[in-house]
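Just passing along the structure, written as structure tokens.
One protein chain is absent from this view; the other protein chains keep their places.
Labels A and B are assigned to the chains in the order they are written; within every chain, residues are numbered from 1.
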Amino acid sequence: MIAEFGLAALWFAAALAFLQLLAGALALTGRGEGLGAVIRPVAVVQGVLALVAFGALLTLFAETDLSVKLVAENSHSAKPMLYKIAGAWGNHEGSMLLWVTVMGLAGGFVALVEKRLPEPTMQATLAGQAFVSLGFYAFLLFASNPFDRLSPVPAEGNGLNPLLQDPGLAFHPPTLYLGYVGLSIAFSFAIGALVTREVGPAFARAMRPWVLGAWIFLTLGITAGSYWAYYELGWGGWWFWDPVENASLMPWLAATALLHSAGVLAARNALRAWTVMLGVVAFSMSMVGTFLVRSGILTSVHAFAVDPKRGTFILALLAIYIGGALTLFAIRAATVTEGERFAVTSRESALVFNNVMLTGSLGIILMGTLYPLVTEAFGEKVSVGPPYFNPVTAIFVVPMLIVLAIGPLLRWRRDNVKRIAPMLAIPAVLAVLALGAAIVLAPGRVLPIIGLALAPAIAAASVLPLRGRKLRQVKLPLWGMVLAHLGVAMALFGMASDSAFTTEKLVAVRVGDVTPVGPWSIRVAAVEPIAGPNWTALEAEMQASYEGSAPVVLRPQARTFWAPPQNTAESALHTRWNGQLYTVLGDQAADGRWQLRLWWKPFVPMIWLGGVLIALGGLLALLGRVASDVRRLVVRDRIAFRRERQGR
Amino acid sequence: MSDVTPPAKRRWSLWLPLLLFGLFVALVAWGLIVPKDNNVPSRLVGHPLPQFALPAGAEGKPGLARADFAGGKPRLLNIFASWCIPCAAEAPQLAQLAAAGVEIDGVAVRDRKDDLAAFLARNGNPYARIGTDDLSTLQLAIGSSGVPETYVIDGKGTIRYQHIGDIRPDDVPMILKKLEEASL
Partner (left out) sequence: MSAIKAKHQRLILVLIALVALIGAALLAIYALRNQASYFYLPADIAAKPPEPGRAIRLGGMVEGGSLRTDADGVTIHFIVGDGKNRVPVTFKGIVPDLFKEGSGVVAEGKMSPDKTFVADNLLAKHDEKYVPREMKDMTEAQARAAVKETR
């Protein structure tokens, strides 16, 4: 019953999306006088219905209703409740339903609260949102119905990939999706602004909080995903340049660029066409990434169920939406006037530079991701990995980081280098000192040395914009920028430190043996079998002592899941302020010795702490923007009220 | 923001993003079409089965070997597993084929005896023989990348057709036709 209810809600939501699009189109062409007024309420109801459908799916998974095909294929009655629920979005159909739910809710939310833009622009925006949603509703209803029944009803479900049974991962996809799909709002705003020729500061101000919100979720999602890959895959690495990872990084790069160029447009009315373009590109990257991952066109360690028919469907959607938006852009952007001018030395120029570099790194990552496909067209199979991505990305990111340190100190419009040069003395000295230290400590490693040299300088430069201000009067968005840039410095330091200073040991030991790794000495006290709810494992008890201090106990496991049958290595970690000890238990060799893989990774947690700090900075900026918008609205209402009274 | 629209200059550079996107679509469209050609009609079609001998997987049914496919009559070779949901979904279609007089041999991949017995008890047992392939060796050797897959083998042991995924009700006539072609 619940399944049919959910399906009905989905159909209704799709019908409302169609109505929303139709009403928007008619109202904009002047043929539907009253129709414009229904768009907002329809958008809200559409979002609620999508949420109802998603709630129905969650209920089915919570109850493990095996008569529903999706549940039978992805769940199991023996699974803990958290993973039953997470199973709802841990598969293709469920995640697409989550996708339309987020799109619907975001559209409904915009319809409720966004009152600053001229009404036609809002109508065009909401119609655009409905248009995009409609494609994904069609995809769900015709090509990947999550509520399909299964007959005969199986006695037991097919489990969930044990690699995905992890609390971090349970919340990873929804976080990332809030980011991906939140960018659809920016896309729709860009369409609305192009259609009604309203590309200006008001458009940027309206769009910015949405981009910020999506960007915060993307940042958190990528950070969490990286940490998940780090401790779950047991390879000790935190970024593999895997297509799935690139698919999440590319929208983030575009959104970061968009965030900064929208700032320029809002404050200075410059970079108009460019900002609109980025608004289109950011969500396009979300869709392209999803397509690349879901169509199975690229191989990846994170395999999703692959179906070429679905790939064709998504590709058709991509061609319609992205192709349509870019065509609209090409036609209309020529009429978007150039906007305010600025000097070469100015805040705007720094932000333009940052945008070009971010877009450049986006392009080069996209090329690397697609290259295997290109060569396959010529009959050769290749894989592109870190030897390509690391240096080429660095070529864009390093100059960008340097400008990141300087840019916030520059004034809008026009500035001169002499004014800011004295301020940069501290970061410059720090950079030189750090460079010297890095060359001594990690000789010959170019990229880590650059990272170690830049990180302290960027950290110091990040707080410089606060200089000479009363801290209590500093506005939230400025705090946000400072924190986010500090987060970048922190993450950079973690990355550089990890690749420069990690110590790795690979040994075969007997119980009782002691192995040194970095400052640690690690004794294997025992290896014993244990059993979990749906797995059995061998668990090692390791006593790890840091420079002779009292030992801490780590328990890495080699797990065997039985539904579906699969083995995983569960690493065990111990975190100190100055780094992380990472242990993995391998096989038992024929002579009875146990294989161990041990890493001491100085300062590696700063990578993810930095990511969280960046997101936190985004949150502060968002709060600041929203608060000032609300204040402005309140003032406007008061003035209107007063006028009304005086009029009487 | 009523812009005083300037005489719209022809800026070809504005079409550049669309052009790049067009290239992308062309590339991935090609990528979508070609792998389909690669893996649907397996390159093994037309080749004889390799030598193999698999132990019996279920009470009362013999194991499966290469020699069983030289009887002169076409047979179906069904790769399945008790832990695979689509395999349960295709069971009625297999039963239908068996009822139509088709001889079906099964290979259970990475399975356990108890689970297999339970699976057969629940979903029916259309198989003449059931071999167990615990290391997926046969599965890999005949180019099968997943379960379920079904092969049409002619009377001399040559692979005539590979069906990837479960047999849907509307696939049954097609399978019967392939079997008929294989007996010519």
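Heads up, the rule we're going with is that contacts are C-beta pairs under 8 Å (C-beta built on N, C-alpha and C of every residue); 3 or more make two chains touch, one makes a residue touch a chain.
Since the structure is predicted, the reported quantities are computational estimates derived from the model, not experimental observations.
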item: Sole residue of A:Lys309, A:Arg341 or A:Arg419 that reaches the chain not shown, by the stated touch rule; value: A:Arg341
item: Touch with the omitted chain, as defined above, among A:Pro387, A:Gly512, A:Pro529 or A:Gly548; value: A:Pro387
item: Options A:Leu506, A:Val553 or A:Ile639, residue touching the unrepresented chain; value: A:Leu506
item: Residue of B:Ala70, B:Ala100, B:Leu135 or B:Met174 in touch with the missing chain, whole complex considered; value: B:Leu135
item: Touching residues on subunit A - with respect to the absent chain; value: 161, 234, 299, 301, 303, 305-306, 338, 341-344, 352-353, 356-357, 360, 363-364, 367-368, 371-372, 375, 380-385, 387-388, 391-392, 395-396, 506-509, 564, 566-569, 584, 586-587, 589-591, 593, 595, 597
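What we mean here is this: only the chains that are shown with their structure count from here on.
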item: Contact footprint of subunit B on subunit A as seen in their complex; value: 69, 72-73, 150, 152, 154-155, 157-159, 197-203, 273, 277, 280-281, 284, 288, 291-292, 295-297, 308, 311-312, 315, 318-319, 322-323, 326-327, 329-330, 333-337, 370, 373-374, 376-377, 563-565
item: Interfacial residue positions of subunit B with respect to subunit A in the complex; value: 1, 3-6, 8-11, 14-15, 17-18, 21-22, 24-25, 27-32, 34-36, 83-85, 88-89, 91-92, 110, 118, 122-123
